[in-house]
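Some chains have been omitted; the remaining ones sit where they do in the full complex.
When the chains are written out, they are named A, B and C in that same order, and each has its own residue count from 1.
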Amino acid sequence: MVTLGARGLRVGYDRGTVLDDLTVDLTGGTRWVVLGANGSGKTTLLSVLSGALRPTAGQVLRNGQPLSYRPRALAEHRRVVQMVLQDPDDQLFSADVAADISFGPLNLGLSPDDALARVDEACALLTLDHLRDRPVHQLSGGERKRVAIAGAVAMRPQVLLLDEPTAGLDPEGIDDMLGVLDRLEEQGTTVVMATHDVDLALAWSTRALVVGGGTARVGDTTEILSDTSVISAARLRRPWPLELTARLIDAGLLPADGQAPRTMADVVALLDDR
Amino acid sequence: MHQPALDRAAWASRWRTRNVGDKALLSLGLLIVAVSAPVWPGGVAAGAMAVACALVWARVPVGIWARAVAAPTVFIAVGVLAVAISLDTSRSVDAVWRTGPIAITTPGLVRAAELVGRGFAGMTAVVLLAATTPMVDLLTGLRRLRIPDELIEVAALTYRMLFLFAATAGSLHRAQAARLGTTTLSGRFQTAGRVASRVFVLAWDRARRLEAGLAGRGYTGALRTVTPPRPHSMPFLIAATLLVTATAVLGWFPW
Amino acid sequence: MHIAEGFLPPVQAGLWFAVSAPFVVHGAREVVRISREKPEARLLLGAVGAFTFVLSAIKLPSVTGSSSHPTGTGAGAVLFKPPVMAFLGLVVLLFQSLLLAHGGLTTLGANVFSMAIVGPWAGYAVYRLCQSVRLPQMVGVFFAMAVANLTTYVVTSLQLAIAHPDPVGGFGAAAAKFLGIFALTQIPLALAEGVLGVLLFRGLVAI
């Protein structure tokens, strides 16, 4: 398994510093969220981890080794780590779906047949089969997001960095997206998702990285999101299951030593147990 | 694209609220001295004055100013190099240094040195204006010169949209690089070409959507806006005139 | 590469303004006419201007690894005709000189002449020539882009040679020198811009 990390990372100069002396280690889980307010540097961090953006200072670590920016080392990194941008229009540039997805596999040096097999595989995983011959500009926003992810998945990365994959999706679209991420995880891919949906983060991820004010905190998602000092420093809010139980504990309606709930079912169970 | 250093400096400038004409008088006055007076002492004086005005008077942050002049300085150096060398196949002149038909002569070096001074002085004079005046203010200022509104509007839209398209082009390029689209020469060509065509299509689309967006705001053919008045400052005008005149006198005076 | 600020004697700088003025005025009139006929054309022209600026900022792939940029005016000339490009080229050059300090204000006339007038017209002429002898469209696009790029640099070299005649060999030697330095290294880049143009137009046809 591949682990990513960063040591003394700094991006930007003078008044425009986004990340400042950031040291993190993404170990201990395969469902990661990167949380933070707008402008906290979530996207920047993912770009740096993916190798797309070179930090002003500091290093990206892969399996503990600093990433080199020589073309060959970078290409090697990109075989392992893929990033999907928030806006698929920043990423898709071919006329039709299948052509776009095949771009990466062909660049890996695969034969056209093998590349097509990768396209089939990615389309199946992302449930895009019915869309593969459609021009990209005819697709809806959610469909384009899936195509952009398919283009990254077709490279069979071990780590997939997703920037706000659920932004702009409706409830059904979010469920579909989480289903896709479940399937990816079953295949052994580590998924790192930047988001500011704290409810989703609590329900989906096991590990969280919170960025804000130039620094970062890493830990178990439930623990991190229960910590009001982290939450308020990062200008986030507590997910509703945690906020609700905290308020119920304050009101004496729940004992203070219960298990922190992650989903609605957990909340119902907590109240039922009482 | 990163916001260019000059654009960043211009919007944050202490001189932002100054009248564009006032600032243009100072910068363009120094520019004229820089390119037309004898390079010593005129050009050098104009350059020094432009640097001092930018850093001391307008207080452009030194770091941003240095970033802004770094690239053009390289261009000046390359251009000057071309002037400094001479082609001399007959080997007839006294050369300081020669290899094959390429020779470096004393007159050539003198001209090159002159050009360094003139080029740097002229560039810093332009930078003085560019680092204190956002493009939108300059374009608004051009309206005064009776340039048709249509032309100003097209230029202003170009300015607004180039940042959008540059950001998209940068993202597209990085995303393709991430999918190993730039590891070979042919890959780099394919990627550059497709990024260009994609940006073109998105540009077309953006123009169409902006048209719809503006229609709702009452757009009927003119992109009229108001900006707060920026009155002339008599003290500034006097100081600018004195500085430019002093530089010019210094520049042309037969020392 | 544009002629930097201060690289032209004042008289020559003024003369290049005078030479460029009729073309730019003609193009500007065309832009005003189009804008008055169709108000929405302003938005489109602004988008095209921004696209041209961005295109000229894209790095041309090169074998040597040195970084160079396309002029981008050949594509504009084919799509929008040279007069419009004369005006949009002026806008792009003005922005380059004031946003990037690339080029200059007193040298604007000379740079407009090479990049926004001669380049687009030469590219457009070659494109029409290819059309008239029924060559495939992409061949025309290739030559339009390559010729627009190359002529821009040839004119720039000649402008510099006029301004800085060689102390030994005069104008002729200076022209040979500047052409040697710029135009010769520029030939691979012109071909590269031609290829980029073909890929650009192929992408447009596909989409």
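Note that in this section a contact is a pair of C-beta atoms (placed from the backbone, for glycine too) under 8 Å apart; a residue touches a chain by one contact, two chains touch by 3 or more.
Please read these numbers as outputs of a predicted model, since none were measured by experiment.
For the full complex in this file, the chain formula works out to A x2, B x1, C x1 (one representative per kind shown).
Simple rule for what comes next: only the chains that are shown with their structure count from here on.
With centres taken as mean C-alpha coordinates, the chain found closest to the middle of all protein C-alpha atoms is B.
One finds 18 Å separating the Cα centroids of chain B and chain C.
Chain centres here are Cα averages; for chain A and chain B they lie 40 Å apart.
Measuring from the averaged C-alpha position of chain A to that of chain C gives a distance of 43 Å. Along chain A, residues 93-94, 137 each make contact with two or more other chains.
Residues of chain B found to touch two or more other chains are 194-195, 197-198, 201. Taken together, the chain A residues at the contact with chain B in this complex read 13-14, 47, 50-53, 71, 75, 78-79, 82-83, 85, 87, 89-91, 93-94, 103-104, 107-108, 137, 151-152, 155.
Those residues of chain B lying in contact with chain C across their complex are 1, 4, 6-7, 28, 31, 34-36, 43, 68-69, 71-72, 75-76, 78-79, 82-83, 85-88, 92-93, 103, 105, 107-108, 111, 115, 118-123, 125-127, 129-130, 135, 138, 148, 150-151, 153-162, 164-166, 169, 173, 185, 188-190, 192-201, 203-204, 206-208, 210-211, 214, 219-223.
Residues of chain C that touch chain B in their complex: 1-8, 10, 13, 28, 31-32, 35-36, 39-40, 42-51, 53-55, 57-61, 63, 87-88, 91-92, 94-95, 97-102, 104-106, 160, 164, 166-169, 173-174, 176-178, 181-182, 192, 195-196, 198-204, 206-207.
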